[in-house]
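This report concerns only the one structure given below.
On to chain A.
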Amino acid sequence: MEFLNNLLDQLSTAYELLAAGWGVQLLWGIAWTLAVTVVSMLIGATLGSLVAAAKLSQRGGLRFLGESYTTVFRGEPELLIIYLFYYGGTQVLTGVARSTGSIGPTDILNMPSFLGGVLAVGIISGAYQAEVFRGSFLAIHRGELEAARAYGMSALTRFRLVIMPQVLRLAVPGLGNVWQLTIKDSALISVTGVAELMLSANKAARSTHHSLLFYTLAGILYLVMTSVSTPIFDKAERYTSRSFVRPK
Partner candidate 1 sequence: MDPNFYLSTIWSVLKALPLTLEIWFFGVAIGLVLASGLTWMRASGYRLGELFARAYVFVFRGSPLLVQLYLIYFGLSQFDFVRHSPILWPILRDPMYCTILAMALNTAAYSSEIFRGALRAVPVGQIEAAKAFGMPMFTRFRLVTLPIALRLALPAYSTEIILMTKATALASMVTIMEMMGTAQKIQHDTFRPIEVLTCAGVIYLLLNLSIARLFAFVEYLLSPHLRPPPEQSQQIKPVPEVL
Partner candidate 2 sequence: MPANLSAASKAASSPDDDKAAISVKDMRKCFGDHEVLKGISLEAHKGDVISILGSSGSGKSTFLRCINLLEIPDSGEVRVDGELIRMKQGRDGRQMPADMRQVERMRANLAMVFQSFNLWSHMTVLENLVAAPTHVLKRPRAECLEQAEALLKRVGIWERRNYYPPHMSGGQQQRAAIARALAMNPKVMLFDEPTSALDPELVGEVLRVMRSLAEEGRTMLVVTHEMGFARDVSSQVMFLHKGEVDSLGEPKEMFARPPTQQFKQFIANFNK
């Protein structure tokens, strides 16, 4: 009985806190987290396909560059990359602005936090996406490429009609994993001051002294975000591989 009362107490406190504005804060946090993740994924997709192409290239130099990219950005702590883009960006911007005289010699021009964060997470995401794309390309049946060549398709046509659709189909499950990884990495850019979910939870925890409540809530919300994306990617996989399933 005492336990139940206690629980009810806790729940009503939680409700009051959330109604007092922290709930809205958390919702905004979710929105920002999703924004950061989507933009990072797009940056990562662009970089990732370029890097994958470099890694698959015949030219040794390009291959080396591609390898280095994936090795470095998958081998470094995410936090370090984020600091590098945020504080490093600030260092560069300040240097440039000071030398052109657009700010005073002791002023600082800060890196926009969203930009810095998204660049860092996007570049990390790109390293993982590059691996996914490369793996998917290698998994395409060699014979299909040969057939395309045998029918006299140009390189571009081959890419558009045979390679692209297959790489996408094979990449869907891997991209689903990278998407979840990117959501989780996005929590780290709270250090730059982007008001995403982690920072919102942080602020709420610090000002209300209810860390348990807010970090638990944040954890649950992240869980919801990562698990909601699973069925979406499953559906995408079914859609992209529809030619491989016997029609009903």
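Here, a contact is a pair of C-beta atoms (placed from the backbone, for glycine too) under 8 Å apart; a residue touches a chain by one contact, two chains touch by 3 or more; residues count from 1.
Selection rule: all candidates are chains of the complex that A comes from, given by their letters.
These figures come from a predicted structure and were not determined experimentally.
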item	value
Candidate from 1 or 2 that touches chain A, complex-wide	1
Contact footprint of candidate 1 on chain A as seen in their complex	70-72, 74-80, 83-84, 87-88, 90-92, 180, 183-185, 187-188, 190-191, 198, 201-202, 205, 210-212, 215-216, 218-219, 222-223, 226-227
